[in-house]
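My questions will all concern the structure given below.
Every protein chain but one is kept in place in this view of the complex.
For reference, chains read A, B, C, D, E, F and G in written order, and residue numbers begin at 1 within each chain.
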Amino acid sequence: MNKAEIRKLLLEVKNNEIEVEAALGVIEDLPYKEFGFAKIDNHRELRLGYPEVIYCEGKTVEQVTSIIQFMLTKDNNILATRANEKMYESVKYICAEAKYNPLGRTITIRKKEEQLTDSYIAIVAAGTSDMPVVEEAAETATILGNRVEKIMDVGVAGIHRLFSKIDTIRGARVVIVVAGMEGALASVIGGLVDKPIIAVPTSVGYGANFGGLAALLTMLNSCASGVSVVNIDNGFGAAYCASIINKL
Amino acid sequence: MNKAEIRKLLLEVKNNEIEVEAALGVIEDLPYKEFGFAKIDNHRELRLGYPEVIYCEGKTVEQVTSIIQFMLTKDNNILATRANEKMYESVKYICAEAKYNPLGRTITIRKKEEQLTDSYIAIVAAGTSDMPVVEEAAETATILGNRVEKIMDVGVAGIHRLFSKIDTIRGARVVIVVAGMEGALASVIGGLVDKPIIAVPTSVGYGANFGGLAALLTMLNSCASGVSVVNIDNGFGAAYCASIINKL
Amino acid sequence: MNKAEIRKLLLEVKNNEIEVEAALGVIEDLPYKEFGFAKIDNHRELRLGYPEVIYCEGKTVEQVTSIIQFMLTKDNNILATRANEKMYESVKYICAEAKYNPLGRTITIRKKEEQLTDSYIAIVAAGTSDMPVVEEAAETATILGNRVEKIMDVGVAGIHRLFSKIDTIRGARVVIVVAGMEGALASVIGGLVDKPIIAVPTSVGYGANFGGLAALLTMLNSCASGVSVVNIDNGFGAAYCASIINKL
Amino acid sequence: MNKAEIRKLLLEVKNNEIEVEAALGVIEDLPYKEFGFAKIDNHRELRLGYPEVIYCEGKTVEQVTSIIQFMLTKDNNILATRANEKMYESVKYICAEAKYNPLGRTITIRKKEEQLTDSYIAIVAAGTSDMPVVEEAAETATILGNRVEKIMDVGVAGIHRLFSKIDTIRGARVVIVVAGMEGALASVIGGLVDKPIIAVPTSVGYGANFGGLAALLTMLNSCASGVSVVNIDNGFGAAYCASIINKL
Amino acid sequence: MNKAEIRKLLLEVKNNEIEVEAALGVIEDLPYKEFGFAKIDNHRELRLGYPEVIYCEGKTVEQVTSIIQFMLTKDNNILATRANEKMYESVKYICAEAKYNPLGRTITIRKKEEQLTDSYIAIVAAGTSDMPVVEEAAETATILGNRVEKIMDVGVAGIHRLFSKIDTIRGARVVIVVAGMEGALASVIGGLVDKPIIAVPTSVGYGANFGGLAALLTMLNSCASGVSVVNIDNGFGAAYCASIINKL
Amino acid sequence: MNKAEIRKLLLEVKNNEIEVEAALGVIEDLPYKEFGFAKIDNHRELRLGYPEVIYCEGKTVEQVTSIIQFMLTKDNNILATRANEKMYESVKYICAEAKYNPLGRTITIRKKEEQLTDSYIAIVAAGTSDMPVVEEAAETATILGNRVEKIMDVGVAGIHRLFSKIDTIRGARVVIVVAGMEGALASVIGGLVDKPIIAVPTSVGYGANFGGLAALLTMLNSCASGVSVVNIDNGFGAAYCASIINKL
Amino acid sequence: MNKAEIRKLLLEVKNNEIEVEAALGVIEDLPYKEFGFAKIDNHRELRLGYPEVIYCEGKTVEQVTSIIQFMLTKDNNILATRANEKMYESVKYICAEAKYNPLGRTITIRKKEEQLTDSYIAIVAAGTSDMPVVEEAAETATILGNRVEKIMDVGVAGIHRLFSKIDTIRGARVVIVVAGMEGALASVIGGLVDKPIIAVPTSVGYGANFGGLAALLTMLNSCASGVSVVNIDNGFGAAYCASIINKL
Partner (left out) sequence: MNKAEIRKLLLEVKNNEIEVEAALGVIEDLPYKEFGFAKIDNHRELRLGYPEVIYCEGKTVEQVTSIIQFMLTKDNNILATRANEKMYESVKYICAEAKYNPLGRTITIRKKEEQLTDSYIAIVAAGTSDMPVVEEAAETATILGNRVEKIMDVGVAGIHRLFSKIDTIRGARVVIVVAGMEGALASVIGGLVDKPIIAVPTSVGYGANFGGLAALLTMLNSCASGVSVVNIDNGFGAAYCASIINKL
């Protein structure tokens, strides 16, 4: 609401064209409106089609269940990440159509089927051990309305496998690269593909991997341009970033 | 070049419709063509409008000058990052139109003026001490052909300053957030803006900042979705990522 | 006991106005008295109203129980932190009025109701996962005699929620900010509130959070003045600091 | 400005008791007023007596000088921290009454003498090498209007020196403890004094001190309650915290 | 396939000496052939005598079993590393001749007995706690076709034990040194033996060992030349390196 | 055996005063004798009164039992550290007089009672949670033949408790200081006592304690002279050092 | 001063055998006397033969000079560590007999020649680059009155050089081991010598040495018993520890 609109409103008050209480209601909202508070608007949008999201790590089965029960009173799709099997058992009890992805540890509930984009997000992973993160990213990207292509097991130690899939990767609008161990895959793909690349280091590895730190540093220091990085194992965050870009 | 095309070529050889040497030339290139090697194609594109880039850190004045001298034989714009004043003096000697941004430590040489995008990249910085990174990012984004809006000095400790600029930030197609100290700005903007956010931690700070590590960890752990991160002080990398996204 | 008082005592000895043994008892205590040894005096005060405190981590159920049994012989209130359910079961057996806060993992035993301050300590938390630390801080502050206001779930990713509670936060005499993940909340509140702020990083998060290190560094590097920091997850320590300040 | 006041304003508009443009001016400011934006009010206050602050690290002599030149157009006292001698030379040129504390690396300019508090802040330091941080804290606390008592060279290795000053420390309303090396002083004072203690680790030391990390961890893990911590070498921050508490 | 060979092929096409489809088949493979993709050729070799390898950590019993079931359809020997007893139970069920090394946590399946080299790899370990890594290395080296000599319990704290085995160590063609704690053994052997030394730090130790970091740093900083290092606890990797060298 | 002695031996051979075979036996031993190999001699001594030591961490119950069974064939006392209750059960089965210290996690078997020194080692601990390390140190020091005095719960937060025990500490020939949390106790005692001080950081604590790292760094950076440090939780090592010194 | 002595004093007061003021003087000193405050007594002793010590790092030439000028008013020997050449120039100006060790960076001033012990401290160093620390330790040990034997350049990569000096090392009462790089020397000597060993890691090295961290961790994790550790490059501290032990 800009200056001109407020002036117009005041003139309407002055001219008795609007009730004081009605004008009051408009002005009262100004602080939020003025700054727009993305998340409010956004949340409103969310109510019109975006999923509600809940991060389950460190919550009890009871907490997760009751939060989802509350979410179910609204009409949105629901995505629960880092959910264990017990949480799913409990949620299924209150909502039969809930689905569980045991590898990705996600619970999804669809009130309406999402419309998928034409362009797709490629999720490329170095090894089969990175699958939990791939699945979390894929479930997130899908419920956010994106078409997804998964390319598994194309680590740099067998680079010909990567090359045989390079067309699919290049065809994507955004690429998510998931890799643990030394995380070199992001740099190699960064040198082959001129698309935005979101790199997700995973905690797969041992010893001097230090819980994903090695892959994280590798990706942050990538000599290939066009690579940005999210937190270790953060498949959800990568998919969220990719979705915003894919829908630009 | 797919199977059908190779078959067609071979038939032309068989039918004497093409010289063996000409066919040889085509096939010889297959390995590169098949995989396409982004960087080759890309470099070709670069020759048609993208800048050549040189990272000067750890190179001598002589090395930088001679590399740029070689680049000048081609028709591309040129961007040198992490360049000091002495390098600039030397480069200006061989190319009078070279320009130096002392804060951003960039040398730019323009053979042709780049066409700027309509949409713009917002570069938002927490403090004036972050200006070197902002300038590097701005010079990079501009020479890559992007319109840029800089919003300085909107750190979270004075959040009203950020709010007074929120419309400009929201109007961008991509947002680069530059912050040192504790790096909280990325999270706050992530909560206010539904655009792709590339966060650049800077080494501004002291003590338990550990050369930018504090801001880096903050940004990687951002509780706001839509934030991905590049290396500490990597203004160039952030701008490159943002440019790819802006031009999708 | 100052020089004049000792001289007076010696004169009384000289003048037979006091028994040698009595004077001896006074002087014998001098070393402690002279330096006052806060904790001794303080402990005496404690006996007059402050709670006895026991940190249960790494102690066995038996150890905790017997320490509390000993404490019960005195007349003070009792606060046990980091206590698990089994400890509570055992303590309840010897003291029926013991109360357990399962989230905050505290056992409290009140011999007399504490007199609460008029001014209050605001405990502000970024997310629901930070509740264990909030509860530990709240139980501690309360049994130390402070009025407490809890403001939950006002993380910076949804900054409007924070703003709707800003008056309550500003009304406090001391503010405790509890945040995990990237811990940016302390800086934002530091920029909005001119009260002493005790920041508590929590271990909530994963990956590059490194068990709370990310939030800790964020808070230590806060660009907002007026923020000081306690150990990761140290709700007790924050409340103790806040209580000293609140009662100045 | 609450709902009732806005309603009253609108009624005045309606009743022609106030000009539309005047009402517009009031409403236009609402977003800031509503949230109050501490720093605005605060800055206003600052203009009435608080100092303007500038952090000089990483700024050029020219930048520092021109920022101070701008500050001089207002009537506030000025505090520049982390200023080197060259900056001072330059500032003195435009403002003869500027004063430099070479140890504390502060420039202070006083337009009016500050009214000092009755209660004082004790700044206690382990060794003479910690003096730069002590001086920065002392200059900050003083220009913020606090009476300061400095107690130097009372490290725990010679604990009797600490004891001979214990009364002065206990007499303070807030205690700042400055220590490098192993930083044990904060814990010892925390056990002797029941006042709020702001601990400042310093980078004094070598080897496994890791630039102040050792003292920082020591202070964060203090077994004594009532200790909170600021960043390494952050004398300014400690004094700011202490000042807020001292003036409660 | 070099230029001359392609030219010859095209001439054959032109002269009808080869079918177009046959020529197509040759050319189609060019990209891989051209670069040779070691791992393809290598994998082919593997099928002729090298073992198939599977890393079991982080895989489920079902995943491991089904991967091995697939491997069994080929004629190669099989090595599964980081396998637990449950995995072995399940594998034995589908392949009775599978053998389990509980210390080394390896499953081996031999379709044909490997031909061992005359020269041997010495695996030297500091303590008995390093045995799991020794066994993993020994099983790997053996199934890769190398003769192995194990020298246990010759840590530097009892250096005479090392000396009594020095001839066996010197007789090896490659030496693997396995050590946890402070990992000094690699340096000492590096000073006594002029053979390639592959050092494996182990996670044996506690406290400031930081999960093998101490031994890792020791080995990387070895003042003895001729020592290179693999990841913490990576017995497999050390044996693989040693095998390549032993078979040069 | 020096040059003169060898010459004498050779002359005896030459003069037929000694059999060739006898001389051979003497010379054969030269390499070991020359260097003396402390541990050999020492082990011989050990057989005459020192205990045999076994570190049980990471060993199985069976391994521990069979090693001790072998040790029992000799006449030495036996000390097993880091032993759990199951190991003890199994050892008691083969040796009824074995004793278990559940806090210190030591098994001791005495074939003969050790003669204790007159001078004693003081083991001083900050808190009751440090007791496991204290007990390991005490068991070790005692079986090595040292008189031990334990002083518990004298952390620096209540420094008067330390002072009330200062005479006992000063009376020792060597002092072991055991402390977790911030580990400040070593510095304070270092300032009060002019005896060799062996500091043992413990892993007691949480958060920014980082598993004992905080206490370790504190102790290494101690501003008090005369303090040297062993590994985190290494009660055995501290006692071994102290015993060597006590018996000088 | 014990209870009986105070009672006696009071009786003397009562019986007029002592003036009140005189008794007052005695009692006034009680707190210090009672606890004895080592450093006071010790300092008194120091005046009778021990050196005064000043650590020059981070002090200005002026500060060092004036502190030494003050020390010169007393009769003690003086040791200044971490002193640079400029400091020495300035000190020599006020005290001609001051001597400078440029490698060890120590200034020593002897008012009287110290009486050296019969037993000696062996200072053993891995490489010539460790000489600065060796010299600091040697100067410190000597001025503290200890005979010193230096054994240089016996790093573990050439272990025979160590063996040729083993008798000298074994002949010492205390051994200081100085080593950078991987610091393995301490463990090897720990296995050969049954004397107290003070290990000093040095910052000699590069890369993954991390300023001495590698050697520090190696020494803390030493598998040889009898080794305790001081801070990186802390030659003074090691010598001080060794001196206390040597003089027991």
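General remarks:
Just so we're on the same page, a contact is a pair of C-beta atoms (placed from the backbone, for glycine too) under 8 Å apart; a residue touches a chain by one contact, two chains touch by 3 or more.
In this text, all values refer to a predicted model and were calculated from it rather than measured experimentally.
The chain not shown here is touched by just one of G:A157, G:M219, G:I232 or G:I245, and that residue is G:A157. Touching the missing chain, out of E:V91, E:M131 or E:C241, is residue E:C241. One chain is missing from the display, and on subunit B it is touched by residues 31-32, 35, 37, 39-40, 57-59, 63, 201, 203, 211-213, 216, 231-234. Residues of subunit E in touch with the missing chain: 35-39, 42, 163, 166, 170, 173, 191-196, 198, 216, 220-221, 225-232, 236-238, 240-241, 244-245, 248. Subunit A meets the missing chain through residues 126-127, 155-159, 181-184, 187-188, 190-192, 205, 207-210, 213-215, 217-225.
Basically, only the chains that are shown with their structure count from here on.
Among the remaining chains, those touching subunit D as well as subunit E are A, B, F, G.
Both copies, subunit D and subunit F, contribute mostly matching positions to the interface they share, with over half of the numbers common to the two. Comparing chain pairs E-F and F-G by the number of C-beta pairs in contact, the larger count belongs to F-G. For the pair subunit C and subunit E, the distance between mean C-alpha positions equals 56 Å.
Subunit D and subunit G have CA centres that are 39 Å apart. Among the residues of subunit D, those touching two or more other chains are numbered 31, 35, 37, 39, 157-159, 163, 191-192, 207-209, 213, 216, 220-221, 225, 231-232. The touch graph of these protein chains has some other shape, matching none of line, ring, star or complete.
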